[in-house]
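Only one protein chain is missing from this complex, and each of the others stays in its spot.
Every chain is named by a letter (A, B and C) in the order it is written, and numbering of its residues begins at 1.
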Amino acid sequence: MTPGTAAVSPVGRLRQVELRRRWRQLNAESRWGLVILAFILMLSVFVPLLSSNDAYEFVDLPLQPPSAALPFGSDHLGRDLLVRVFAAARLDIALAILGVSVPIVIGTFIGTLAGTTRNPIAETVWDGLVNALTAFPEIILVLGIVAMVGADIRGLLIAIWISRWAQYARIARAKSLALRDAEFVQAAQVLGYSQLRILIRHIMPNVFSEALAYALSDFIFIIVIIGGLSFLGLGVTPPTPEWGAMLAEGRLYLRTEPWLILFPGFFLSLTASGVALLARGLERISRGEDD
Amino acid sequence: MMTASTGSLADRTLRLLRRPVLRRLAQAFFVAFLLMVFAFLLIRLIPGDPAMILLGDQATEEDVIAYRKLLGIDGSIPSQFGRYVSNMARGDFGVSIRSREPVLSIVQKRLPVSLWLTVTTIFMTVLLALPLGVAAALYRRTWFGHAFQIGASVLVATPVFFSGLVLILLFAVQINLAPIAGYHAGFPANLYYLWLPALTINFVLAPVLARILQSSIVETSSEEFVEAAIIRGTQGWRFYWRYLLRPSLAPTIAALGYFAATVVSYAVIIEIIFNLPGIGMTLVDAVRNRDYPLVQGIVFLSGLLVVGLTFMADLVNGWLDPRAKIR
Amino acid sequence: MLPVIDAANLSLDRRQAVGIVGESGSGKTMLCRALIGTLPRHGAGIVSGTVQFDGQELAGAPERVWRGIRGREIGYIPQSSLAGLNPVLTVETQLVESITAVGSLSRQQARQEAVALLEKVRIPRAQQVLKARSHQLSGGMRQRVMIAAAIAQGPKLLIADEPTTALDVTIQREILSLITQLRQELNMALILVSHDLAVIEEVCDDVMVMYAGASVEAGPVAALSKAPRHPYTRALRVSRVDRAVPGQDLEAIPGDAASVGSWPAGCRFWPRCALADEACRRDSQPALMPIAQQLSACIHAERMAELEQ
Partner (left out) sequence: MAALTSEAEEKLQHDAITDPLLEGRDISVTFGRGAEALDAVRAANVAVDGGEAVGIVGESGSGKTTLARVLVGLQRPSAGEVRLEGQPIFSAGTEQRMPRSERWKTQMIFQDPYSSLNPRMRVWQAVAEAVQVWKSLPGAEARAQALQLLNAMGISDDQARQFPKSLSGGQRQRVSVARALAPDPKVLIADEPTSSIDQSAQAQLLNLLRRLQSERELAIIFISHDLGLVRYLTTRVYVMQKGDIVEAGKTEDVLERPQHAYTRLLIDSIPGR
């Protein structure tokens, strides 16, 4: 918004000030992370929208090198690689968000419940179960589930949900166990607050902030798993534009047309790196480290 | 006052040590059991009849019955499970539907490749991460320290199936330092085929380990005993080794153990990219071909390997740090 | 750059014991570290002022010079006895290190010396303690080992930074009397840091009071306890419970201690001071000025009597 256009409402102004203050509190890493993510989100919204080419349609001769008309060149079926890369960005980011959001809710909820019960038998059983699940070899679990449920988007998501919730449950349980003995929770007990109030008002908000911090690094893992399984032909399958699947297609032309893997691979790495930088930066802020 | 006389001190320490070990062992067995159940359910939870799926609509009744027998899915579920367990106890993991070869002999043939890959990778991780981590800790506030932080975040986020392809492009296509793909057994000739895959995995592992070492050294260096040593006049290698590196090594070595377990997982993708005939490639092929007995066998056996490696890392972790012992 | 200490002054003679008293955030630990040359290498440093030891200027001295001073001339006992010992090394390794840092002793001799040191700090069964690592020792025991390491090279000055805060009351007393005895046996000067004026009055000859990074009063313990010449010193004394009459309010200092980064302009104590006037708010933090037997940084030092009502 430029000065002189519509007057900013007082609330809007306040929000701007608040945002600016927050931005100043960030360190270099988290700022870079945010800039990268904003850049990719913008491109993935606008590139498919503004381009006249369709991600599935033949537009030119196959395997054309990058040019003014086709900035990323064309793929082996003569489709516009630029449009495909950012159509893939939409799909991959959406899938990764879907992949993170279900386990975080389920896992945090179950973990907090488990961490706040005081039944010793339930605790022992729980201990064994969650530790076992988190010790379970990750990719093997995912591959096994995909083999069972089916090698497609649905199978991929189910496999991720089943394999990831226990991580959140473990974090939530550890945090709520620590909180259970925190003096402010004891103070709430002495004040006679109901168990439900203590859980919702005092334990949950503290657990959830911990789970959210983990969710950022989990996002990287999940976006890589999605790409990886699709690369193996066990997730999203061609012709759907997906970074991993595009890498698998482009791999055949590695010697002669390397841009077929370089563009999708670069943007996949850039997205994951943006999240990684943001996660790392926020982690350092929360630990009170300066620049 | 000492917390106990030396006689009972040894006793107590032993007791403290034993308990977590037993607990971890029990846990490892529990995970192995879950793994077995998971592998068992793998075939049985497939929507529809696997025999029908594999044979198609034209299959005769006899064919389907024979196939069910081959897959071990004839009879009641409890009796299936009993057979499954007793077969496993005898080392019988079923037969591949494709090649009709026993699963165990396939695994025995393919596993060495994956293990060689693991050993090469871990060796390389140590070689790369130790100097990197120490340097990153010592020069934390210089440009090198900042570059390390950013670079590590970027490398860790870069998927191996992309960095692997780029490395092939660089080292195998542009300059001929490695084969594009393939494998020949036998040490040290196999290193020619393994160094590039191992390097690819280390694009992720080495920064992670270096970061663990770096933050561990930084943490140690702010401890009061370090200052006390400086004031006491401890200098040179003795200072760096005894007061900075040695107290910081425990988490690094423990992480190395867990890394060995993760390499087995990375092998799945790396072996496909570099065309290494290991266990990961076999698993992916089996999933693609719906070779259910083979999937079941590999999931269980390689899972067992991971559980074993994790258990060993747990032990080392508990044994290394005297502070962890009291907890 | 944020000033953490600003205008701190301290001096002591051979064999003298000086206490530094101040609340958390007053800069007393930073001052100790400046005195021993271990300020964090990044983000902290002596901006102005001097540190002189035995006539030698040490502020800004190269690390090489400091190495000859630390341990040999100045011994140091850190605050936390748990973190003060390396958890992966035995007590013996660490003591032998302190001993061999100066002379060239054989391993056997160094070991005997280590036993002698432990006996000097009244540790029974020294042989067993030598084999132990820090987590096997109690808090009081660890602090004794730390003291043994600090005196190993026979320093002329011992700096103890809150050596008893983390310990139980009964152990505190033992450690304090041990430090007092060792000081006499070994003819050392002592700098004792504490947040508790009573501890310092017990052990030291002189005391320096810090508030918000500045020395506000310094002088003989007896003088400061009889007639404090800074309102803050006085407040520290009268707000002590052991001086209070049961059933009556303590004379508490109003408000909250100035924290690092938000020091008020003028005299840093003025917002909490009953004597404060326009001059206190306007002028900068006053320097220490001689008055009676001590030094005070209060421009109204003569008006202290007004506070007694």
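Convention: contacts are C-beta pairs under 8 Å (C-beta built on N, C-alpha and C of every residue); 3 or more make two chains touch, one makes a residue touch a chain.
What you are looking at is a predicted structure, and each value in this text was computed from that prediction instead of being measured.
Peer 1: For the chain that does not appear here, which of the shown chains does it touch in the whole complex?
Peer 2: So, taking every chain into account, the missing one touches A, C.
Peer 1: For the chain not shown, which residue from C:E57, C:E119, C:D168 or C:E185 touches it across the whole complex?
Peer 2: In the full complex, the listed residue that touches the missing chain is C:D168.
Peer 1: Pick out the residues on subunit C that sit against the missing chain.
Peer 2: Per the touch rule, subunit C residues meeting the hidden chain are 23-24, 168-170, 172-173, 195-196, 198-199, 201-202, 235-236, 239-242, 244, 246, 249-254, 256-257, 259, 272.
Peer 1: What does the interface between subunit A and the hidden chain look like in terms of residue numbers?
Peer 2: 182-184, 186-193, 197, 201-202, 205-206, 209
By definition in this document, only the chains that are shown with their structure count from here on.
Peer 1: What is the distance in Å between the mean C-alpha positions of subunit A and subunit B?
Peer 2: So the centre of subunit A lies 23 Å away from the centre of subunit B.
Peer 1: If you average the CA atoms of subunit A and of subunit C, how far apart do the two points sit, in angstrom?
Peer 2: From the centre of subunit A to the centre of subunit C is 51 Å.
Peer 1: Within their complex, state which residues of subunit C touch subunit B.
Peer 2: Checking each residue of subunit C against subunit B gives 36, 38, 42, 67, 70-72, 74-76, 78-80, 83-89, 93-94, 97-98, 101-102, 125, 128-129, 131-133, 135-138, 140-141, 146, 149-150, 152-153.
Peer 1: Given the complex with subunit A, which residues does subunit B contribute to the contact?
Peer 2: 26-28, 30-31, 34-35, 38-39, 41-42, 45-46, 146, 149-150, 153-154, 156-163, 165-166, 168-169, 173, 261-262, 264-266, 268-269, 272-273, 283-284, 286-288, 290, 292, 295, 299, 302-303, 306-307, 310
Peer 1: Which residues of subunit A touch subunit B once you look at their complex with the stated criterion?
Peer 2: Against subunit B, subunit A makes touches at 28-29, 32, 128, 131-133, 135-141, 143-144, 146-148, 151, 220, 224, 227-228, 231-234, 244, 247, 251, 254-255, 258, 261-262, 265-266, 268-269, 272-273, 275-277, 280.
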